[in-house]
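Right, I'll just put the structure down here and ask away after.
For this view, one protein chain was removed and the others were kept in their places.
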Amino acid sequence: MVISAIIVITFLFLNAIMMGYAERKIAGHVQRRPGPMEVGSHGILQMIIDGIKLVAKELIIPFNVDRTLFRVAPLLSFTPVILPFLVIPFSEKLQARDLNMGLIFIVTMGSVNVMACLVAGWGSNNKYSMFGAMRAVAQAISYEVPILLSILAVILMCNTFSLKGIVGAQQKIWFVFLQPVAFLIYVVAGLAETNRAPFDLPEAESELTAGFHTEYSGMGFSLFFLGEYTNMFIVASVATVLFLGGWHGPHLPYGEYLGVVWFLLKVYFLLFLMIMVRWTYPRVRFDQLLNFSWKYLVPFSLANLLITAVVVKL
Amino acid sequence: MDNIIKNFKGFLIDQGFDAVETDYEQRGYHLEVVLTVTQVREFAKKAYELGFYLVFVAGFQVLADPETPSPHSGLAVVYQYARHDRQYRIKACALVPDSLEIPSISDIYQGADWHERETRDFYGIVFSGHHNLKPLLMADMDVDVHPLLKEEAKLKSLDAVSWPSEAPESTE
Amino acid sequence: MLESEYQEQNRFFLNMGPQHPSTHGVLLIVLEMNGEYVLDPQPVLGFIHRMHEKMGESRPCPGFMPNTGRMDYVCALPYNHGYVSLIERKAGIEVPERAEYIRVITSELNRIASHLLWLGAYLLDLGAFTPILYGFDDREHILDILESVTGSRLTYSYYRFGGVCQDIDEKFVERTRAFIKRLRKRYGIYEKLVTKNIIFIKRTENIGIVSPDMALRYGMTGPNLRGSGISYDIRKNEPYSVYPEFDFEVPVGRQGDCLDRYMVRVREIEQCLRIIEQALDRLPEGPIRSKVPKNIKLSPGDCNFAVEAARGELSYYLIGDGTSTPYRLKVRVPSYSNLSCLPELGRGILLPDLVSILGSFDLVIPEIDR
Partner (left out) sequence: MKQYFSELFTGGMSLVEGLGVTMKALFMPIVTVQYPREEIDISPSFRGHIDLILDPEKNSYRCITCGMCEKNCPSNCITVKGEKLEGQKKKSLVLFDLDFTKCSLCGTCVEICPVNALEYSKEYNLAAFSREAFHYDILKRLEERIK
């Protein structure tokens, strides 16, 4: 138990470091510049140095903040994103617990995350943070709906909430081909759920300076950072499980373990797309974001669900 | 020159404004108007009706002239107007009386708001009727510092900084 | 009644700036807000006020030359152009034709550089990170070209009374032509990445509509005015230098929203390229500097010169007193008047829209504060 916990946490940090590095490198090349180049060959150690810097930094607690909430918020953002690792099936045999309500568990944990934004924004005693928090909550609430609806369409097709069961149902054909609309809706809503551009309104740099984590420095900030990347990983891996066939892929020796290779490949492909999207588009406005959810995503996912239900019944 | 311009000049002459056409090549504006303090708003209103926009409001300082018939404090305000549709630029100038007060035109041309505040900052000219005459470019604590006021020794009389009163057209 | 009381209670103030990412420098806007709605934005200026006008009055007129470029460092050459033309008009100095052509070419290059920088910065305000670096990529070529002839990259101080300080050569012409070709090829990138982008359109269309009457009342000029559908460009309406010899259009917008202001600037880049092309084709031979007296005397009387800077009408107003030092030098900067409409324009809009409007005005704060 302890060992697997250590493995998960190590993986979390590694993932965040890799993602941070990839993000900066990809951003660099998209903008026709090389990205980090100084620390290590091609700047490969840059994120480690940055991590050390953040850890070593003084924790600044501004005047008049709610100290408890201010300190709790980074933990709140980090803890719930570890738990879903319990149920994610990396390959056929690499899964800590195959809960029969696995999907529900992940979705629940995913919505705890927004609490962190709210608490951080409220506790910071800063108007910009408060704006960020309010936006985060409104955004999370309106985007949970299309996420759940698009997930439901998949559930209808395989009759189980167990993640392993869902992957197993995609032995022959991935659900992305059967449920393309649900997949698109899930990815878009997932971007909003993880507060990534173009839906990064809670931190909206050019409007709210840094949104809910304006006042955070050092370790507090890096926990938010870790939380964000881990959350991205979870959203991408759920998408992989639900739509991209999980660990399925061309046959590998020791497939029941090495399926993890395919799984991670798919996850990181999705993450790559998410990064590219961030470095391409402007940010949407707040009311447009909500409108988009209620006017496009929800009706489409409802219609999709309806059609799925009818087809499955037939 | 077409109708609006003619109309405008006619109006100015009728109203007793002192309007002189000037050589554009030499001065960069077409019409020079000397306003009295009471005419400032009237002039702005007419200019607005005829579709002129306000280019800027600026002040300048010359030697004070306490003698009659035209006593002034040495401060003057320059208004420049221009048009969007044709090449026509007007310079209007008003000498500020001893009370240092001149009516504000910021309710006619909202753009004059900041220009007037700036002029107040630099010269201490008070624009009466301005809704918010706080320091704009200068700091709040420097309400009484007016950087563009010159020392007595450097001041020149109004005549010394104006074009010679002979019409410049005669230089053929 | 109840509602207004509720509104009253929920008002609060938010300081946007002077270190806010999207105020582009040290501009402070005190926002009176209700939730995310801006009730009353009041700009607070003067953080980098340097009293350029006083400096102009306290030294002989050639000494103010370098200052002009410091006011608007993004588009310094039109500022130089206005000032040298003013002194030339005042002192009756003739300028050789070749020098005027060079001035036009370099000024227009500088204008493109300014518009490219603005394009990127505006998109940065709207949350897209990449266009600014593409803009910088193109702008860098312009700066290289300008550096090869002026010797510096930002604050050029290139023009002199009666001409320019360095002649352009074949290589400059070649590089400029190559750049024109290159930039035309790059239009597609900007169009696909920005102009057509649905998120961008949604963020700018029908936002911050400046009516023609409002533009007139506030004395707005430049692309901000042209966005409202009024075709007013000093280069066309009050031609100076050799601009009347070139064939170019003045792009105008339809209704004066942020998208129109964006489109006007983007289309203006193409017009600038056209002017440069024509100027390069017709570039006359000859001297680049006329004989100018060592000590320029500014005769008594006032004089005005207006040029079209990248952001609008730039007017220098000078009162001479017979010495070589201006008695009074007023600089009318475009952004000052453009920004002054913000309190009216920004009433009752969302905070992100305010950012969008601010960005679309293309503000350069040192120019406003002078």
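Quick notes on this structure:
We just call them A, B and C in the order they show up, numbering each chain from 1.
The rule is short, and it goes like this: a contact is a pair of C-beta atoms (placed from the backbone, for glycine too) under 8 Å apart; a residue touches a chain by one contact, two chains touch by 3 or more.
Computed from a prediction, not measured in an experiment: that's the story for all the values here.
Of the chains on view, those touched by the hidden chain across the whole complex are A, C. In the complete assembly, the contact with the undisplayed chain comes from C:Pro66, out of C:Pro66, C:Pro284 or C:Gly348. If you put the missing chain back, the residues of chain A touching it would be 26, 28-34, 37, 276-277, 279-281, 296. One chain is missing from the display, and on chain C it is touched by residues 59, 62-67, 70, 130, 134, 137, 144, 147-152, 155, 157, 160, 165-166, 189, 192-194, 196-199.
The definition used in the following text is that only the chains that are shown with their structure count from here on.
Common neighbours of chain A and chain C: there are none. Greatest Cα centroid separation from chain A: this falls to B. Centres computed as Cα averages put chain A at a distance of 43 Å from chain C.
Note: centroid distance chain A to chain B, computed from Cα atoms, is 63 Å.
Inter-chain spacing, taken between the CA centroids of chain B and chain C, is 25 Å. Taken in their complex, chain B has these residues touching chain C: 25-29, 48, 51, 53-56, 58, 60-61, 78, 80, 82, 84-87, 89, 91, 109-111, 113-115, 122, 135-139, 147-148, 150, 156, 160-164. Every residue of chain A that touches chain C in the complex is listed here, in rising order: 27, 30-33, 127-128, 131, 134, 197-198, 200, 204-209, 278-288.
Put simply, chain C touches chain B in their complex at residues 45-46, 49, 51, 53-54, 57, 86, 89, 215-220, 225, 230-232, 237-238, 300-306, 313, 315, 317, 319-322, 327-328, 330, 332, 336-337, 340-341, 344, 369-370.
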